[in-house]
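See below for the structure under consideration.
The complex is shown incomplete by one protein chain, all other protein chains being positioned as in the whole.
Showing subunit A:
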Amino acid sequence: MAATAQDSQAPLRGPEKKDEDREDESANRCDSRTVSRQYEQHSVWSCLQVITKLLYLLNQGESFTKKEAAEVFFGVTKLFQKQDINLRRMMYLCIKDICPGADEVIIVTSSLMKDMNSKTDLYRSNSVRVLSKIIDGQLLAQIERYLKQAIVDKSPVVASAALVSALHLLGNNAEIVKRWINEVQEAAQNKNNMVQFHAVALLHALRASDRLAISKLVTSLTKANVKSPLAQCLLVRYVAQVIQDSQPGPNGEQRPFYDFLESCLRHKAEVVIFEAARAICNLRDVTARELTPAITVLQLFLSSSKPVLRFAAVRTLNKVAMTHPLAVTHCNIDMESLISDQNRSIATLAITTLLKTGNESSVEKLLKQIGSFMSDIADDFKIVVVEAIRSLCLKFPTKQRALMNFLSGVLREEGGFEYKKAIVQSILVLIQEIPDAKETGLGHLCEFIEDCEFTYLSTQVLHLLGQEGPKTKEPSKYIRYIYNRIILENATVRAAAVSALANFGAVCEALRPRIIVLLRRALSDNDDEVRDRATLHLQQLEGKAGGPEAVQPRVDVNLTALEKALSDYLAGPTDKPFDISVVPKAPPPLRGAAGGLGLPSASTTSGGGALPATSAARKDPTAEYAELLRSIPQLAPLGEVFKSCEPFRLTEEDTEYAVFCIKHVYEGHIVFQFNCTNTIAEQVLEDVSVAMDLADAGDFEEAFTIPLETMPLNGVGQCFTVVTRQPGAIATGKIVNILKFKVKEIDPGTGEAEEEGYDDEYVLEDLEVTPADYVKPTLLGNFRKAWEELDPSTEKEDEYGLGQREALQDAVEAVIGILGMQPCEGSEAVPPNARSHTVLLAGIFVGYQQVLVRMSFGIDAGNNVAMKLVVRAESLELSEAIHQIIQDA
């Protein structure tokens, strides 16, 4: 620390220089021995100064050697005889920060204990804090009673200190801290805001592992009058957690605690209002009606004079816009004025929110506004903007030209790898999804690789050019760009360019002779890989080694399965050649498989934590469970899971066992996953499985079960029941479920479970398999084109009355929710005050069969909503299945 210590210390030095200071200077280091000598000889004032300097050094990131630390530490301990409040405070800080080692630090225990019983508030509070940091379990038991007293101390400083210390102690000494519950409860009534805040936090932490207890605590706190705004914020968070953990009630039933959250929107303190608004926005499956009051207060915040409120509000609205664009459109005017906000983070969030909620006509205007500040913001934010543009382009394919131009514009500007990658990725997605965008997109990418410093991106673009270029109207115009790479780039890029060129030769016969000439030039490349590829491709183009078709072999197998098959093959005898025909075929490429709503998720590419992930608020259950399912060997023969449904509860609240079911749909099976929790500590439940009565579900046949060894106490364990059905069939029916297990009581005396248990069973709620379980959302570039490509004879049309609704948007959201398909072209947003509206939905059925839905809604003066539903699919049965979903709902 020598040299820098000197510098950073300099500005702090007081006017009266001590001799020793001068010595220091000549030695050019901060000698801690000097420090300890100062302690003895000098006044409280100079001690204070020295400690301040030391703490400053520490906070500047300096570290002390063990010896230095010990010397400073013991030096400080010798000051305990001085009765000066300011000095003592600095001593406490010093002891906490410079902890030489567990063996040494205990030396201050007795001194701190003395301070803990002092009359001075500051001594009591700070000694408690320090003590709790250095103490072990045995000593803690000895001083427990003082800490309990401190929690209910008259002085708020002391009470808070004790509560915070208890929170820290909870980690290693939970048993002891739990005994203070009465005192903590008393502190939770304290009139002082800070004390109440800490007490509420501790009450919650004390129950952290027990969901039932948390729920009870939260209920009682929402009824009690929590005055402290910070404590109220905590409570809002806890409430949100409880709502999150509880299963949604049967349709229409109001969420527990929603009233509480809503009432918090009218709280005096802004923090509480914001916290409640945020909690409401984050509710799972939040409805438009629930959102409205929260959006209203956030809208007010948008025009607040405090930047932090504006930021908080726009950030929250930005997230909501992903799932409920319409709810946010009311704020558009306020949002637009934020585009010119001095704070760039606010401006960026405002812009991207507008992009999400905007309608087709405002796209150009927004692009112009963004263009004006794009160069002023950091890469992280630029990525957010790019992601937003991409989603917008997918939503309004007709605007692709303007959006694509914007992307290519920013691609030419300066930027780091992550940013460039996000742009290229977006262009790739757009080329794939929007046929009209292909030619321009490829053109932009060609220009980009002319001057691209990132090998990774160059190779990716070259590969794409090789794939898509030959299929365009004028393939020859790409060849020059690609060949230039072979001359100018590094080996990796050259190899990619060789393969791309060969593709042109293979697909376009007219170009083949020219390509062969160009590839020959690569034969003398100084890189092995480049030469090898050129040699192979030349052979192929000349009709050898499999011929031109072999240039790009069609690997239509599932790559994960292929990898596994190959390693199995290598593990066994290899005298027979590998048979690729046994490897499972790949499912057709899943478009935009990432985000829950099929939208490309931003969170995967946006770097840094500066912004909230703008991806859909809900996780895609299929992605969530995929790993778990893959890890279970018995399920491997079933193939890839097509869709996992949302969990639902099969037991009532507050019963002995909590069981949730998740349906996983496979090609020819359904796997029912049961998440089981035992809530009774006095019993052990073993060999748990669920027996299914399939009498009312004749199309299913039980295949096998995977039992759960023991049902964890207050944790979650899984058992599975697997049924078969005709591959690809939309089989439905109602199933009666019985939970079977062996009970072993726990002897209260010994705490051991009895040896022999007895078999028992418990009837769970029925569950139903419906057509909706077999369909999932898919992203579509051009709905009209896809619609026309489907056979009109599969079309099925019907009309439905949906009864009275508050607004058209409610009805639209409800039907989309029931069908679980992907809205296209932004059609899910109903323009304000519209009396009729058409929504387009795209989905795929198990077996990867497409289904498209066109729904026209109308609302009359009495708010009665009617809907015409037209379906086209790859077969009439599928179209009928969609109608079935609506009829069942």
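List of remarks:
By our rule, contacts are C-beta pairs under 8 Å (C-beta built on N, C-alpha and C of every residue); 3 or more make two chains touch, one makes a residue touch a chain; residues count from 1.
Here is the rule we go by: contacts and distances are computed from a predicted model.
Between the names "THIF-type NAD/FAD binding fold domain-containing protein", "DEKNAAC103679", "ADP-ribosylation factor-like protein 6" or "Rab proteins geranylgeranyltransferase component A", the one given in UniProt for the chain missing from this structure view is "ADP-ribosylation factor-like protein 6". Residue A:74 is the one among A:74, A:373 or A:762 that touches the chain not shown. Contact with the omitted chain, checked across A:85, A:106 or A:208, is made by A:106. Residues 40, 70, 74, 77-78, 80-81, 103-104, 106-111, 113-114, 139 of subunit A touch the missing chain (whole complex, contact as defined above).
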